[in-house]
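All protein chains but one are shown at their positions in the complex.
The block that comes next holds subunit A.
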Amino acid sequence: MNVKFLTKIEELLGPFSAKLRKHPNLTFVVFGLLLCLVALLPHLGLMNFGTMSIIAYITIYAVTALGLNILLGFSGLISLGTAGFVGAGALGTAVFIEMGLPFELAVVLVLTISGSIGALIGLFSLKVEGIYLAIATLFVGEILRQIYTQVPIFGGNSIQIDGGIKLLGFIELSQIFKEQRSMLFVLLVIIMVLMMIAMNNIIKSKTGRALLAMSRSEHAAQAMGISLLKYRLTAFVLATLFATVGGIMYAMYFQTIPTTSWSLDLSLFIIAMVVVGGFKSIYGTFLGAFIIHGIPNLILKDLLGDISYIFSGVLIILVIIFYPNGFVYIWVDIKKGYSKLKKRLQKDVTTDGK
């Protein structure tokens, strides 16, 4: 490897990266396209379908964690009830479809219901702060979990969407058939990319700035005309909507939805994804989902079997020690390392020339 090689690569990628820098949303599309390739791999025999499902989980968690990042990263608020809303999205969609409603209507209904609950929590958050808010949302999640396991409408241990998801009334996609499962995977990636773009547009707009202003100094925010009521509500409604979309994605892909798995552990895992991946970073959130869910299940499990979770725990602690602001900041170090390497190679060239 030498400098010429590196500069050649830079020249090749130059116009491409300039274009991406100009349109940041395009990077999400490129990212999504690359991820879509995963849908092909099992058909070529390069990957098993179980692995694809784990990556599907990662997209679901990434969307959910993006919503939580709006609370934790931007608004300085916390929610321990995230899992409840993922469950609402997944179970709600299934129940409404089983009632005979079309998929699209079910989605709209589920989003409206959990959005309203989110708004109520937002109102509540004006009265309670910090650890008290955490406890309050913990019990919101707990109430939702109890509802899912106790109310007979959710069908005991799990609820199944018979015959798959019917899009626009005529495209039927069922988890049973392999080709359709890949289609569903592509659909999840598309939804995730759309949610990433939506998130990016929100945080780069007046709303994102207002949320940050509110969390850093309430007084200054108010003096600038930022209403705490409005933006607390916005933050919680957005967070619950993202979580609910995560749940809807779960229902779409797995089509068999357990009633018991929407507990506090999941909420905590999603918080961990935000913390490990990176506050306020969209790619960081995906990276967090990958580290927390992907690494133990994709890599370590094959290597180490059941004790893999111990290692993933240690790994997460290491990440937090070395990248306290999120693992996404490794990118800064990579860039630094690259320019250092380039300088050294250049030096070699000049000394060789002498």
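To be clear about the criterion, contacts are C-beta pairs under 8 Å (C-beta built on N, C-alpha and C of every residue); 3 or more make two chains touch, one makes a residue touch a chain; residues count from 1.
Keep this in mind: contacts and distances are computed from a predicted model.
With the options "Isoquinoline 1-oxidoreductase beta subunit", "Nucleotidyltransferase family protein", "Iron complex transport system ATP-binding protein" or "Branched-chain amino acid ABC transporter ATPase" in hand, the undepicted chain maps to the protein name "Branched-chain amino acid ABC transporter ATPase" (source: UniProt). Considering the full assembly, A:R209 is the residue among A:K166, A:R209, A:K301 or A:K342 that touches the omitted chain. Residue A:S227 is the one among A:S17, A:T112 or A:S227 that touches the chain not shown. The residue from A:S217, A:T256 or A:S339 that touches the chain not shown here is A:S217.
The missing chain lies against subunit A, touching residues 25, 198, 201-202, 205-207, 209-210, 212-213, 216-217, 219-228, 234, 280.
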